[in-house]
Structure formats: C-alpha cells, structure tokens
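Apart from one protein chain that is not included, each protein chain of the complex appears where it belongs.
Right, subunit A next:
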Amino acid sequence: MLRIEGLTAEVEGKQILKGIDLEVPAGEIHAIMGPNGSGKSTLSYVLSGREGYEITGGSVTFDGRDLLAMEPEERAATGLFLAFQYPVELPGVGNALFLRTALNAVRRARGEPELDAMQFLKVARERLKALQIQEDMLKRGVNVGFSGGEKKRNEVLQMALLQPRMAILDETDSGLDIDALKIVSDGVNAQRGPGFSALVITHYQRLLDYIVPDRVHVLMGGRIVQSGGPELAKQLEETGYASVQAAA
C-alpha cells in the first residue's frame, strides 16, 4: 500500500530525513516512535504534501502511484489522511461547512454523489455520537477555541468521515484524557480491516495497548533504526532510546 524507499528531505537547507525505508502493507497498522525532533512530523508532512520541504532523494509510492508527484488534495482524494500533531485553527470557517466541503471533495474524486446539508448532517451525527463529541462543535469555527483534546477528537472525526485507506496519526493521543484515549482508539480500530492501513506516531506505549500495531519502528536522527513487533514498544518504555542508539 505505502512504500517509502531511501527518502531524504531538507527543511531550509537542513537535512531532516536521512534515508527512510518503510513499507506498510494493506490492512496493517504500524507505529512510529522516536525522540523529539527525530523527524516524525517531518515525515508525515512530506507524505501529505506540505510545502517547504525539499525532497532530495528516494521515492514514495501509494498503491504503486508516485505519491510525491501529487498535490496535497490529490493525495487526500486517493485516500491518504494526516491527523495533524497540531491541528490548525480556521477562524470564520464553520466546522460543519468545512467537514462537508472536505467530504464532498473526496466523494467527488471517488465518483460518489455529493451529500447535501441534510444528508451530511445525518452522517456527521452518527460519527459525532460514536466519538462522543458534542453536536455544537459543528457550529463553531474549525478548531477555534477547542481544547487540545477536542482538536484531536476533531481530527479523528474527520478521519471517520473521510474514510481514508491510509491514515497517519501524528501524536493523536497527546492531550487526550484517559476516556478520550479509549474512544479515539475505538474510532481507529473501527476502521481496521483489509482496506485500511495506518501509521501511528506516538510517544506512549499506552496507546499501543488499545491500537495494537502489526509493526513498531523507531525513528532516530532521520532514519528508521530499529523495527520489531508490538513488544518493541514495551521494551522502549522500559529502557528508553539510549539502548536503541547503542544497538544501532
């Protein structure tokens, strides 16, 4: 599904990604862990097409197609989704209008009929309920005045609506209370199946108790330095990254 080979990238002349090799097959959930500043968010931005990164080498294919050649909206339309580590506030853009516009853009790209306001509301209400989000959140400006946890839930709501085939969750667990962590994890697990893959970026083993990954990768200094099964996350929790560094 997603294949990253030898990916190197720079930000403002500084090399951040130093040769990433990673493959996420269809239906699998992989976790990425790694110290602050190791390049996890940079990787997720590069994959979703944010400006400001210079790709200096390597390739990324999504279902065999060259992902890096696509505009951000094309990537989203073909089924890639990034849950932002820091969701962006959009004052003056109503959340309902935003969600409906996004959903219809993606539906149009998939050749599905667009939803009118009533049809959208029906779909949105179901998702809100599953994620235990208050309905008045639809009326507010996108992420404006949302608490940290509300922003993260709003990201997962968007994922649930857009139904991507590949989701990158960048520290979606940070800032969530214990109950919310469970609800959000259930939301991700509900998507699980042969047509859904995910890259879950996290600092905490706890999330991986709820969303059990098929593989765990350690990203350090712009490279994947170790990969393993779910037990790798538990081991890191105990020994920290120093042990990995020694091994690498």
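In this text, a residue touches a chain if its C-beta (ideal position, glycine included) is under 8 Å from a C-beta of that chain, and two chains touch if they have at least 3 such contacts; residues count from 1.
Methods note: contacts and distances are computed from a predicted model.
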Omitted chain (choose from "Fe-S cluster assembly protein SufD", "Acetolactate synthase small subunit", "ABC transporter permease" or "(2Fe-2S)-binding protein") - UniProt protein name: "Fe-S cluster assembly protein SufD"
From A:Gly13, A:Gly64, A:Gly92 or A:Pro194, residue that would touch the chain that is not displayed: A:Gly92
Contact with the hidden chain (one of A:Val46, A:Leu82 or A:Ile133): A:Leu82
Hidden-chain contact residue, picked from the options A:Gln15, A:Thr61, A:Thr101 or A:Ser227: A:Thr101
Residues in subunit A touching the chain absent from view: 48-52, 71-73, 75-77, 82, 84, 87-88, 90-93, 97-98, 101-102, 105-106, 109, 141, 158, 162
